[in-house]
Structures are given as structure tokens and as C-alpha cells.
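A selection of the complex's chains, in situ.
A, B and C label the chains in the order they appear, each numbered from 1.
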């Protein structure tokens, strides 16, 4: 597979590991946050931590659209699915995420709601065309990459005069979330946490370009590398960031120059700008309320806005109090520092944002990396061992 | 969720769609978000849409960088 | 610090939980369902090996194998449920060869959204029926289908057993002159199930006769190893089953209406619904065809068994190139007792 296999070459990975080890200052330490769950997944799935020196620590950021969606929005989606005549559709990743009382879209489906998995917004549109007697609501989630596809579907619905299609919009913005992390007291004021550099997600920048990162690289004096999702892309980005740190630079560099430009995809950007506006504030699971961090449909597109069509509940039930996601996402804590980790919080029963999808920090560590903190004689395998904690 | 895969455009279809190929698997994707795509181009596919076109020269340069590093490394 | 943990942090929610697609997906949720419900419920050595197949020792000899799917609606009915039925029905089909049942397999096809509480009730009832019968469920399988692609739960059981040496019981062995015996009243199961159909709107105190007949069969075979035919009159009732046998054996049959035991309430329900008790399903009764000389012995054995107290001789086989099953009616007239044309009521087994 061209442009994939070359970036998964194990031989090259070993060389890169050596190069990184050679460049990293043994006396110092490097705290690098990969913002995006796609990177978290690549790091875990390929075991890249084992290729990095001990003093290079990867901090798994909040960049998984499934993880960051607060429970209240999942409850709202289930509420929508339960309305008379509604067929709710969404990307597969959302189906298993539990809302309040552990009810997920999958469980709501089992109870009789009409809920469908789609692979593309156009599938949702086709569904609406094929069942004119039902209201098809697309539960839209994701960062800058999934927003333009949502916009295309609404445009087409408009062109087709489709009256039974609408969007429950939950699109969120990458730069605002990074800013929020850098603005947190632990990082900015107390200095208790080191966050030296960022890896930015390539696919987001295919749309927004690399330019939006320039402001805060400068403002917060942190280097940024836009990188692809293949393992060599990630390793290369780490190497580039170490070099910037060593050299005291804080620039935006582009590892994914094969498909990312400084300005991104103008066509997609203008479509989004035409159709969406900023929400004043939006709740992120694990991060709390983040100003200007999400989009909603403009008044002109109200007809396709599920939140305007239905009186969607706006509750925000809290996560388990013991959940340490907030601290984990800022690099203050690690998954195993949470006392729920692996005991009552697992991918099958996630209690917080970081466990919700395979791309979350806790889930990735549990699923791929938990052998690293296993102590001999302390079984974590699938055998029943002791009575229940909860 | 965060899949973004380089796929070869093998055929341009009606309604701004294209057939793409990934490792022998073909799929129809939308070109609504990109311009001037040709058969033979590689596009980054995400949730059924092409988000951008791969620049082969830039890709070659990135790979060249990797190779340099490998050669720089002393043989074991 | 990572704490020790159980395989499944939260036990199955057997009160309000429902089966969802993950329970059939081959992952942890399925492993948990199998472990906490099926293995715990059926608990036996072969099943506890947790292999995709169960292993056990068998002696050399004549083996029988059978299978039946259970798609009954409603799932719970007076006198039983789909779980106990799935055990009894298959144990009986093994026993109808005169065989001693050895073990059962169970395949579950569950509709997404099915209450775990109902599933547990069914598994418990199935496990009890299996324990009571002494025939373990040694292996099983679970599939989950999407909402609207099933009807709560379907169970398919298969069973095997060993035929005692010298016993050859088969539907093609009825001979002219053989006596036709039945082990009790006809139609109880079908009427009990129908009484639960809201659309039929009637009520009775009738219980399904669902029961495992193998212990009675063992006594019958011990007393008369030369029994010709055994068969349980399930779907299509006595009428369909006798026609099957008549056709397999190439004989005619003549029975007497007045000799066929039917409970008054079954008769009443059949009048109301326009059904004939001869066509209504049984799940704990058998037909036995044997040399006339053995009839009294077998009747005595059956009547001495709790499941055969109403056993009766209802007629005899005879030479008939047409293989007619005929009946002398209570009025003294004669009629054919034909196959069922079409279906009576669907989904009673």
C-alpha cells in the first residue's frame, strides 16, 4: 500500500529510535503531548514507547472526538433517538459510549430505538431519502476533519429539499482545546507540569493548514510539529520536536508536507465558515467548559439543526468523582494513578473520558500497554481473582 | 475515527465521486471537498471524503529524510 | 497502582440488563455471558472444560442423534418454558429410539434487547430440566441478532444416546396386527400454549405435559425389548404422527375415538377454537406400537410410571395398501384420520 507501507518500515523505525536516543539530552527530559487520539492509537498499537528513551515521555491529549463528548450530549442523542419517528445515525465509534446510567446508543438500540451506524454523512442522507416517513438525525461529532463532510450533507439536503434530515451538531475545534490545556493553572502558572511540545494531527491540518498553530507556538513558546499517523511519522515528529527543544526554538514544523499546506483546504474551510458559527462555550469531557471551542449551525440553516427542531435536553451529568481524566489529559497524572483504572474502569465499562474509546489515554494504556505496569503475581488477565471493588 | 488513508484514485464517477483503491480494495468516495483530482492521484480519505491530494515530491522528500537517517546510522 | 481485578469488573445485570450485540461478538461481553449464565447454570464436567466441543467416553454400540429447534411463542407457558421444552423435546427424540440419552448441546439465537432476567430464567429452567433428566448440556453456542431479526430467543438442542443391545425401534417397523398404545391424554401442551395467546382470548387451568420420557421408555424397553415403534406425537399431534408411521411402515391403522384419552378442558378449548385434539401437540406423551401380545405388559409398565398413568390401547395396525389411519368414531361410524392440511396454530414448539 503506497504511502502507507513505506511509513511502517520496522528497520527504519529502529534507526530512528537510535537517532532519537542520540539527540535526546540524557540530563534533561522531554514531555511531548500528542493532541490527537489517532496518534495515541498509533503509539500504543505499534508499541512506540519502547522505541523512545526513558526521558522522552508521551502525554496523551484529549484529541479523540468520541472521548471529549460529555455525557450530557450522549444522553441528548439517546433522547433524540427515542423521539417518535426518529432514526438516529452516527459514526460507529459513538455507539458503545455510555451516557447516564450506563445507557449507550447500542443499548438504546437493543431497547428498540432505530439507531444506525454510518460510514459517511452521505449514507445518512441516503437513509433520509429512502425513508421519507421518518426523521433522520445525524449525530455529528468530530474535529475539523468531520465538519466539512457534515456541511456537504446539509448542502445536499438543501439542494434536494429534504425535510426529514437534520444534524445534531457536536463539532469541536482543535486549537481551542490545546489553548485550554496550556492555560490551565498547572501548566501555565504553577509550573508543576512540564508540557514541552505538541504533535499536531495531520488530517486536521489538511483542512485548517498549519497556520492556526503559529499563534500559540509563539504565544506559549511551545514547538509544534504537524505529523501523519503512521509510526514513522510519529517517531520523526518526536525527533523534530526534541531538536527544536534542544535548540530553544518554538516553531510550527510540518512533517506531513505530503498533504498539508500552511493554509489548508480553502474549499472546505469556506464551506464550514458559511454554514457554522462558534458556540460561546462548549463542555469537553475531561476539560470542562472551553470557550469558543465548538460549532453550531447558523440561523440560515436552522431547518437542518436538530437542536432547533427538538427541544434537546441540555443537562450535564458529571463524571465519576474519582476519575482523573482532567489531570491525565494535562499530563499531571498517568492512567495507573487513577484508582478506578482497570478495577472498575475498563473499556467495557468506561467511567471517564480517557477510557471511552481505544484512542483515549486510559483505554490505550489498558488495551495495549498495561503489561508495562504489571507486577508478577498481580494478575490482570481475564481470570476472576478477588471480590468486586464497587 | 481518525483514519485518514492515502488511496489511489482509479476512476472519476458522477456526482463528484471517485473510485479509490487501497491495497486491492476499492471504495467510492466523495470529491466534494477537493478540486482538480485526476486518476492516478493519491488522496487522503476520511469518513468517505477525500480531504486532500498527496504531493508525490513532498512524500519522496520525507522518505529521503528517513533514509538519510538510516544511512547516517553506523552499520551494526 | 494497579489493583487486582476480576475478569468482568461488573457482574451481568440480571435484573434490568438486556442482551446486546456485544454479547454475541466474541469479545469479553460474550465470554462473561457464557461464564456467568451458561457455564454457571449448566455446570457439568464436559462443559466446564470450556472448549468449543465437549469430550466424554462412550461405549461401543448403536448411537442415535437428533436435533430440534424451539421457536415457541410465548416463551413461558403453564407447565414449562422454552428452556425446559428444549431439553424434554430432544431427550424424548433420543428416547424414542429406545435409547438412553447421553448428552445435549444447546444453540441460542437471541434477539438484541432480550431481557437478561428472562434469559436467566430460561437457562435455569433448562438446567433444572437437564439435571432432573440426568442428561447434561455439554456444549453450547450463543448468537445475537439485531432487534427485529428474531423473536426473543430461539433454542436449538441436539442430543445423543445409546440404544441397548438388541433393541431396534424405528418408524418403519409397525406390522399389521400390532397394538397401538399411547401414554396419556392428548393435546395438553398445545392447549396450554394457546391459552397464553392473547389473541385467542381464552383461559384454562391446563398445564403443558412437557416432560422427559426416557425413564419410562427405559422401563418399557427393559420389559419388552421387542417394541416396534416409539414416537412422541408433537407437532401435528397424534394424527400426523400416526400417519407418518403408517406411511413409513406401509401399514394401515384402525383406532377407536372412545379409547383416546382427552382431558375435558382440552376438549372444551378445542371446541371453542374449532380444533381437533388429535391434531394438537403433546410434549410428554408417546405412541408405542408393539406386538399385540406385549400390549398389556407395556400398558402395565407405563401405568406404573408417573408419566404414563393414563396410558391406553387405542387401536391396532392392519394391512392396508392405502396406509389409511382410520378411526371408529364415538358414534360408531368410520372416518379417515388424515394428515393435517396446512397448519393449526404456529409456534407451539
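Convention: contacts are C-beta pairs under 8 Å (C-beta built on N, C-alpha and C of every residue); 3 or more make two chains touch, one makes a residue touch a chain.
Keep in mind it's a predicted model, so treat the numbers as computed, not measured.
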Exercise for review: Just one representative per chain kind is placed here; work out the formula for the complete complex.
Suggested key: A x2, B x2, C x2
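To be clear about the criterion, only the chains that are shown with their structure count from here on.
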**Study point:** Whole-Å gap separating subunit A and subunit C, where each centre is the average of the chain's CA atoms
**Key:** 54
Point to revise | Distance from subunit B to subunit A - Cα centre to Cα centre, in angstrom | key: 22
Check your understanding: Distance from the CA centroid of subunit B to that of subunit C, rounded to the nearest Å?
Key -> 61
Revision key, fill the gap. Touching at least 2 other chains, the residues of subunit A are none
Check your understanding: For subunit B, what residues touch not just one other chain but two or more?
Key -> none
**Study point:** subunit C-facing residues of subunit A, complex
**Key:** 96, 106-107, 109-112, 336, 339, 341-346, 348-349, 370, 373-375, 378-390
Revision key, fill the gap. Per the touch rule above, subunit A residues touching subunit B in the complex are 1-4, 6, 9, 11-12, 15-16, 18-19, 36-38, 41, 64-66, 91, 93, 119-123, 142, 145-146, 148-149, 152, 201-203, 206-207, 229, 232, 236, 255, 257-260, 265, 267-268, 271, 357, 359
Study note, to complete from the structure: Seen from subunit C, its contact residues with subunit A in the complex are 1-11, 18-22, 28-29, 31, 112-113, 147
